[in-house]
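Removed: one protein chain of the complex. Kept in place: all other protein chains.
== chain A ==
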């Protein structure tokens, strides 16, 4: 049974088939179906809108690199945090020795992000199409989808979606769904590889990088699920279409998770390259006066609101400000909140959630978190502040993975952005805001035990 005949047999063709290339309200693409039907897209909805993935088009030409070229022309960048050019990764894996492996990363361990879970709930088949297309593009004979064990609803939905696709033989390579332990650093690429190779879901020392030697020592493509869904659209409608949204230097749309002091927090699809203020407007805009914006979540950077709101959401523009797009998290901090208290609580989380393997994670990071808590509560003196600054500077580049680098940047940008508050806390003790309920929702779980990584 071919995909097309399934499509016709499962439901009479609607009078007007929605062309998936036509954007939905607010220029949405990935989430356009949701606006049309108001429900999560099952396989029938998906095929109505998009038709089957153009796998045979690629296979017929016998030229899998056509997709890589299309992705390169589209300018797609990874949506998991690093914003690395997707085509380059595809090419590196395709060029690797031996048959490749594809891993879709849906771990979404960033506590302030909800975009991957939302995408998988509302448009799972776009992601799964992306896996099938990527598998074909790199010549993989194995495909894995990694999710967090704690999200059982998601696991059930994905199992059902995969079973439906299997019945209709949509995937050239069966996708294996894996439920991994849900820890902050378990979403890191080398942690996924380590887990799929039978070990703990903890980062390992690199090199080798996964694209050289990953799962089963084979070249391994690891992509975030949103990246794969975007790839599934590019495969259908081409790079020129993809570039109709976004900016020339930051094409396409992106999923963002808006939180904090915005009128309607949640996940939105917005053009890449837009000003951060415009992105916040997707969530109804600030609900009160802002002091700062956290860009990129717990692995991100604080920026003063005046700097952040006019800044463009591109890798380069944000890099110039000491930030990055990360996984598309923006948290608006209201003036009434204490940025130092918020930062202290996130640093405490990061300290508890290292993989407890490297020196900086075991000692440096907890010490920084403690100093920062003392600063937030007005218990730190000038000497203590100097020690804190020195310790923050010594975290970066000194772990096997970039967890300490992220914590260092988070702390350093907080000290810069809230410099006036730092002076105030040193001289007069904590501000009254320290007792207000925090804006950031920081998980409070303990340090994972040594047996909780498998």
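What we mean here is this: contacts are C-beta pairs under 8 Å (C-beta built on N, C-alpha and C of every residue); 3 or more make two chains touch, one makes a residue touch a chain; residues count from 1.
Rule of thumb we're sticking to: contacts and distances are computed from a predicted model.
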Item to check | Per UniProt record, name of the chain withheld from view ["Branched-chain amino acid ABC transporter permease", "Ferredoxin", "Oxidoreductase" or "D-methionine transport system ATP-binding protein"] | outcome: "Ferredoxin"
Checklist outcome for this item: Among the options A:154, A:204 or A:254, the absent chain makes contact with A:204
Checklist outcome for this item: Given A:181, A:348, A:364 or A:430, the correct residue touching the omitted chain is A:364
Checklist entry - Hey, which of A:69, A:278, A:398 or A:416 is the one touching the hidden chain? => result A:398
Checklist entry - So which bits of chain A touch the chain we can't see? => result 204-205, 357-360, 362-364, 367, 391, 394, 398-400
